[in-house]
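Removed from the display is one protein chain of the complex; every other protein chain stays in position.
Labels run A, B and C following the written order; every chain starts at residue 1.
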């Protein structure tokens, strides 16, 4: 404990044990303030004002994670629904998220332009999202993978990207959805070749090398009788989460005037919830239908 | 799908459905590259080279979390051990962490000076730590809180701080340990007054207002017969995690020369593990005993 | 020179002086690469893409500078014109500046949204502006202060601010012009009280304490017969620099067909120059008149 003492303790010599302890403990208090200069090393990481703040999470080593947990190929709907459940939890627990978009093992969250949550510190945005998402993933695992025990706790990495205009934000989300489309089309053919035609992964990869989207559609159609456009929307478009009003009938006891004593009042309470959609967000239609998402004053 | 098309599709008029699909899909591929400019908005957040990188996590709303899960006051050893289990998992799963220090609902992780993990990107450091810690918290909960179900998935916030010298790093860790000391002393007296003397929290707070460390020691000693220095070290000092060699005797079958056929070879394999200590890290003794922690060339 | 040598120089023993020198010099070359790791410490300071980049300069200790060089109070038109000359030089020498605004000892320069000059590095923007402005200040001094020698080289400080939208950029410029208005009104009254009514600076300051703009107008009008609105626009509004076409008749000898030999050709060449205006930029009128300034695609 003496190490704390950075003040001269002249009068401790003949001190009683009480006074001595006082000297020592005083030192401890001093010590903390002596070390507090280390706070100055923290850098300011405020996100530029009036800009959209996007946090994107990616699963860490999810290739291995999917193997170990026997995920269905090319899409495991349990895994995708679990991802969406986690994203909904993030939207409900944190503040100011206006839209989220997820596909495969990634999810993007968009904080509103004028959010002042934690003074717009990038580190707060991304670590809150990453930790809430990750703890939810384990917490809700059993609801989606009943017979499949979780073998180890997964990790996610995150990043913050700042977009100054509605157009750049929409282009960001379009980029992710275009990525979903391209990867899913590829994976759908790849796994058809492997699972149904018995090709090895290497053979399947070689077969697809250099093919265009249309070639892949053609292979699916002619060889596997699959019309890619009839594949589930969730696989082809990913998942968009937006806040929507959900009417709920709640029975609640309210203090009523004397003459109505003993009666209950039935109330319809409207709540908003993060609702999943599997629609195109690259075209204008979606944004025209939901103008409130980008409306700066909302 | 047409929205993707940003190329003139002149020859599609009389095209067969196959060719038409090809045109459309080609558009999709084009589209992704059209959106890829949004990657330029990502800022570089490289941590200054040759500096210690510290990630500190703090539980989000852990006051409420502790209430809801009936944490013992002033310290819940189950909760502290769970925190340490999560920190050990983080150290094992991630790379280049040389020491960690935890107390209460916080944990600090120190990456080695010359780490080049994920090119020293601050966002990678902090989101990997935050997500791995949070998923581990839920994953290992049952091992520490057998009868106490986890009610909801907790969140953590994180930050990165960069320290240019051994001295500033040691001062950072000293700051956190001095904080542990001051808070724990306060909480120990506070809860003794509430739990044993029957004061209300407000009364206890008033009683302690303006008291020095020595006064608090005196109250503990004279009123509750508690010698603070005999309180558990884990409560008073927090938990330090460092890599230590752990000898393990492993019996392993090895291919042996013909004349030794049928025999087994017993091997002692040495592994390193993140081992918890509850010692002072403010004084020099700890650092002299473990010079490898700060040794730049390790 | 030996210090350079970080390679084993085995064969130098019996070497002639030539070979020896070769070894030594080889060491020197090696050495540079050995030190080049220090480049990694340079941080990336790219300005967010698609945003307006503003560099604002302020004179360093210009209160003292004005005293030493006998600047007229409250406005020295020579000094203001020199500032504008320097700003014009900056606009001509550097790239992508679309508008500049100056008042008193400050000047703001706006780089176009999609500028990629020096990869949008903040340090390049601000140091180029600061150094070009400062060297021009000394270079052109004599053109504005004929009888007044420059006593010492002045300094300026600079900063970069990034604005994500047209509205925020216009509000920035409005802020500077509102600042010009408020300061100039104050200074006009202050110096009238000092120069014409013989008040001391302290007395003038006390007289003005708590007065509103209207009070100051009233003092000017009733005591000094000055209608503030008739004061020179340059003082009240500051100086806006925008690119405007300037027609110039140039006589230039061009190689002509043989039958026209000996004749000169007169050409009208149109050039653009940074032209000073002293107009309101807070209202919409200015921006409607000059839509090309904010037009993203220009």
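Simple rule for what comes next: a residue touches a chain if its C-beta (ideal position, glycine included) is under 8 Å from a C-beta of that chain, and two chains touch if they have at least 3 such contacts.
This structure is a prediction, so every number in the text was calculated from the model and none was measured.
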Item checked: Interface partners of the hidden chain - shown chains only, full complex considered -> A, B, C
Next item on the list: Out of C:123, C:203 or C:272, point to the residue that touches the absent chain in the complete complex.
Entry: C:123
Item checked: Sole contact to the chain not displayed, among C:72, C:178 or C:275 -> C:178
Check: Looking at the whole complex, which of C:91, C:161, C:192 or C:293 touches the chain that is not displayed?
Finding: C:161
Next item on the list: With the full complex in mind, choose from C:31, C:66 or C:226 the residue touching the hidden chain.
Entry: C:31
Margin query: Just checking the interface: what residues of chain C touch the absent partner chain?
Written below: 3-4, 18-19, 21-26, 28-29, 31-32, 35-38, 41-43, 45, 57, 60, 89, 93-94, 118, 122-124, 126-128, 130-140, 150, 152-164, 168, 171-172, 174-175, 178-179, 181-182, 185, 212-218, 280, 282-284
Note to self: Which parts of chain B face the unshown chain closely enough to count as touching?
What the structure shows: 48-51, 162, 164-165, 168
Margin query: Could you pull out which residues of chain A are in touch with the chain that's been left out?
Written below: 37, 40-41, 43-44, 46, 48-50
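We adopt the following convention: only the chains that are shown with their structure count from here on.
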Next item on the list: Sort the other chains by how far their Cα centres are from that of chain C and give me the top one.
Entry: B
Item checked: Chain pair that, of all pairs, has the most C-beta pairs in contact -> A-B
Next item on the list: With over half of the numbers shared counting as same, classify the chain A/chain C interface as same or different.
Entry: same
Next item on the list: Would you kindly tell me how far, in whole Å, the mean C-alpha position of chain C lies from that of chain B?
Entry: 48
Next item on the list: Provide the C-alpha centroid distance between chain A and chain B, rounded to the nearest whole angstrom.
Entry: 19
Checklist line | Centre distance in Å when chain A and chain C are each reduced to the mean of their C-alpha atoms | finding: 44
Next item on the list: Find every residue in chain B that makes contact with two or more other chains and list them.
Entry: 37, 41, 43
